[in-house]
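Only one protein chain is missing; all other protein chains are in place.
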Amino acid sequence: MSTKKSPLNRLRRSLGLDTQNEWPSVARERLLAYGLLAVYVLVIWFPIYYIFITSIKPSSEVLSLPITFLPQNPTAQNYVDIFTNRPFDNYTINSMIVATTTTLICITLGTVTGYSFSRYDFLGNKSLLLSIVGARMIPPIALIVPFFQIMSNPPLIGGLTGSLYDTRLALILTYTFFNLPFAVWIMKNYFDGIPESLDEQAQIDGCSRWEAFVKIILPMAKPGIAATAILAFIFSWNEFVFALVLTSSEQAQTLPIAVSLFVADDFVDWAHLAAGGMIAALPGILFGLFFQQYIVSGLTQGAVKE
Amino acid sequence: MAHVELTDLVKEFDDVTAVDGISLDIPDESFTVLVGPSGCGKTTTLRLIAGLERATDGEIRIGEDIVNDARAYERDIAMVFQNYALYPHKTVRDNMRFGLEQHDTDEGIITERVQETAELLQIEELLDRRPSELSGGQQQRVALGRAIVRDPAVFLMDEPLSNLDAKLRVQMRAELNKLHEELSTTTVYVTHDQVEAMTLADQIAVMDNGQIQQVGEPTHVYSNPRNMFVAGFLGSPSMNFLEGTLEESDAGKFELDLGGAIHNVPDEFTDALEPYLGDRVTLGIRPENIALNQDGVPANVHPATVEVVEPQGEKTVLELELATGQSIKAAVDPDTTVEMGDAVNLRFDRDSLQYFDPTTGKSLTYDTKIEQQATI
Partner (left out) sequence: MSIEKSPLRRKLDKLFVPLTVGPTLLWIAAIIIYPTAKLLLSSLQFRNPVTNEMEFVGLRNFQRLIFAREGGDAALGVFSPSFVSITTNTVIYVGFSVSISFLLGLGIALLLDKDLKGRGWFRTAVIVPWILPYVMSGLMWRWMFQSDFGAINGALQRLGIISGNIPFLSDGALAMMALIIADVWVFTPFIIIILLAGLQNVPEQLYDAAEVDGASRWSRFWNVTYPFLKPSILVALTIRIIFDIRALDLVWVMTQGGPGKSTEVWASWLYRTAQVFNEPGTGAALGVVLLAVTFAIVASLYKIFGESPYEA
């Protein structure tokens, strides 16, 4: 009995590896699972580790042999450089503005539209929804030609704004297009999970449709909205191809473009590229670490209807 | 307080008529229960009264007002849903306050009413919790409290007890009775559970196929069903139906040939059944009105074999096979000692016999029985 109390045994029991408490085959299988997962995580995180240490090595160390897997002289110089020698502040602000605005538009429209699709039977409800979702199937890359043409010479509003080429607005419009159908779909599925009797109870309590939606349903949909918002933000923050096609200067270029600019024809400035890459990757890593469950639920709602 | 009056109410959905022209008077301060099998239109009727659905045709009157065009939020009603529909992100207190706030009630009155209602339902210590922290029974009370606190003209309840376990259900039934006595608010209550309907209602409306089959006081409807549907729906185990051919005996008495066995029809029904001589007629007898007969009085005694014995505590239900091959259920005293395979004689209580037209299901003896009761 006394051995049971040792820390090792307690750990073993809490991990479900104690053969006194579990079938030996179950414990063995579990141990194997821990092992395989640990190896997998180490392997997939290694490149992230390597690019991170590259970003804190001086350029001279990056390009010297033998390569080091532990930085000998860690420094933040690369990060300072990209903000002073290159307009990374502009790129970051562009990325923030584009991703935030896109996200706001997507969750606003996605939420109200998703709610109506969830609750009301209107003409062509189903086919409209299918066509909205079907819009996702159009490969964006197929549309780079028309989008480039449209943004260079926008119809209807062209007289007012002139060309939208190389503006943040062009990116916002484009990203909203790609993310909105997804947002509607996630939110529709989320609202489907909220019992309709709550809407009805709100009406009985004296709420109009709008009041019921705003006062009762919307507060309950916060997790769904968060999931939609995070995914829309990440997608817009990370987008590369349309940013490449639709922008050409620091007044609209976003971080993914900025990072790619470190690649010259023959020479790549790896140390600074790594630092820029880490900046670009930061929101993703943070969201992943702290809001993993929203990303999972959003993606699940979006892809697989329960 | 208000009475509710439904006149020729119709509700059609795409290809179904859920409510098919019902008229019902729900008196002020009454506890009216709409009961019927699922899909009979009872919930739709309730939702029409609530204003959650728009009536296709007919008229809904709450108090003096015709409310057909009023939205749910414009009608002075409160509703308790089957799944309680408590707002999960609000505390119990805020759940109860919300309806009052929406109706621009003074803050002082809101606080007072919430407190009073919480005391009435003994949920004061739950006020600051959220619905997810409550048991099913507690959620049920909160849902009731949220309706009561509004002090509406009418309470609408949609199977509010169906999610509770059996014991709690019985307890809440008693409590609902007590509450209704205290508050006297007109209540319309929907359930598929006929026991619940019988115990709660002072007026019961049995529905089927979008129509009201019979309205009345529960015990009256129970003993005097207008048709086979009502007769079969109320009561558990349900009424036995035995079909046979009506014939006149040599002695001028009416008898039903059940296919081998003869059942003697009491004389008082002779007039009512006269037109059916030679036709098929269905005899209805409730299980509790069947006794095991040892004495062997010849009238209306039917030999049968015990097939299943099912002790239920306060009674024992027997499944039997008549000599004619028809099967029948009897509810007998739990002390009765019979076993599977025993041969017994069954005696039908003559005062509880009913006769129906097997094709239309209509009761042939309803009027006679009502007259009889009136003379007594």
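We just call them A and B in the order they show up, numbering each chain from 1.
Simple rule for what comes next: contacts are C-beta pairs under 8 Å (C-beta built on N, C-alpha and C of every residue); 3 or more make two chains touch, one makes a residue touch a chain.
What you see is a predicted model; the values in this text were computed from it and never measured.
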| item | value |
| --- | --- |
| Which of A:8, A:44 or A:70 contacts the chain that the document leaves out | A:44 |
| Residues in subunit A touching the chain absent from view | 14-16, 29-30, 33-34, 36-37, 40-41, 44-48, 50-51, 54, 62-67, 69, 109-110, 112-113, 115-117, 120, 122, 128, 130, 132-135, 137-150, 155, 173, 176-177, 180-181, 184-185, 208-210, 234, 237-238, 240-241, 244-245, 255-257, 259-260, 262-263, 268, 270, 273-274, 277, 280-281, 284-285, 287-289, 292-293, 295-296, 299-300, 303-305 |
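In the analysis below, only the chains that are shown with their structure count from here on.
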| item | value |
| --- | --- |
| Computed distance of Cα centres, subunit B from subunit A, in Å | 56 |
| For the subunit B and subunit A complex, residues of the former touching the latter | 50-52, 71-73, 77-79, 81-83, 85, 87-89, 98-99, 102-103, 150 |
| Subunit B contact footprint on subunit A (complex, rising order) | 195, 197-198, 200-208, 211, 216, 219-220 |
